[in-house]
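The complex appears here minus one protein chain, its other protein chains still in place.
Up next is chain A:
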C-alpha cells in the first residue's frame, strides 16, 4: 500500500540501535489539527518515535508519511538531503533543552532560518520576528541573548523559532521537563494557545494533567510498543491494560 490518507501516517515503524530494538512495529495516524500526546517511562521509545518523524533518528524499518509525501524514502544521498531539508521546513520541533543558538539574540534565533531558506527581506524578517515573539509573549526581550533569559523564556523563544518557519506540524519532545516547576505553566500556556489555533501537534510529555487537558488522543508506550491509546478521558480514567494502570499509578502518586 502506498496511498496516503492521513496527515501523518506511521507504518510499521521499527528502530534498532545494534541489538537493542527501541521501536517494534509501531503504526500511528494523526489527522490535521489533531493533538496527540505520547506518554511512557524513559526508554519506552517515545522520543525516538517523535524524532523519527522528522528523520533526526532515522527508522531502520517502516515508513513515515507526512501530508502525502514519504519522509524516509530511499534516495541517493544528495537528493535525500534536499528532500529531507524541504520536508523539515514543514515540521517544527521543540527540544527538552531548548537548543537555542547562544550566539544569536531572540530575534536572530527566530529569523535565521526563514531569512536563509525563504529569502525574506529584512523588513519581512523583522515583522516575522516581532509577530512570533509577541505570540509567545517575548516581544520585550527580542534583542536579548539566550544567556539573559530564564528557562521558560528560552523555551518560548524556541517555540517562536519553530513557528517562524510556518510549519504544518509541531513536535514537542518533553518541552517542559528541564524547567523549574514555576516556569512550566508559561510554556504550557503557549502550547495551549497553539492548540486553540488547531496546530497539528505531537507532544511527548511527562505531564499527565497537561496531556489530559490539551490532547485529543493519548498514547501510552512501553518497551517500544504502543500499549494503549485513546482519548485522555478514557486512557487516564479507565485504562484497559495493566501496564498502563501501573504507569499511571506510579506517575500520579509520584507527581502528588
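Observations on the structure shown:
The rule is short, and it goes like this: a residue touches a chain if its C-beta (ideal position, glycine included) is under 8 Å from a C-beta of that chain, and two chains touch if they have at least 3 such contacts; residues count from 1.
What we mean here is this: contacts and distances are computed from a predicted model.
Entry comment: the absent subunit's protein name, as recorded by UniProt, is "Inner membrane amino-acid ABC transporter permease protein YecS", drawn from "NADH-quinone oxidoreductase subunit F", "1,2-phenylacetyl-CoA epoxidase subunit PaaC", "Monovalent cation/H+ antiporter subunit A" or "Inner membrane amino-acid ABC transporter permease protein YecS". Annotation: of A:165, A:183 or A:201, A:165 touches the absent chain (contact as defined above). Screening A:12, A:103, A:127 or A:198 for touch with the missing chain picks out A:103.
Considering the whole complex, the residue from A:5, A:85, A:213 or A:241 that touches the absent chain is A:85. Among A:26, A:52, A:66 or A:93, only A:93 touches the chain that is left out of the view.
Residues of chain A that touch the chain left out of view are 54, 56, 81, 85-86, 88-89, 91-93, 95, 97, 99-103, 112-113, 116-117, 145, 147-148, 158, 161-162, 165.
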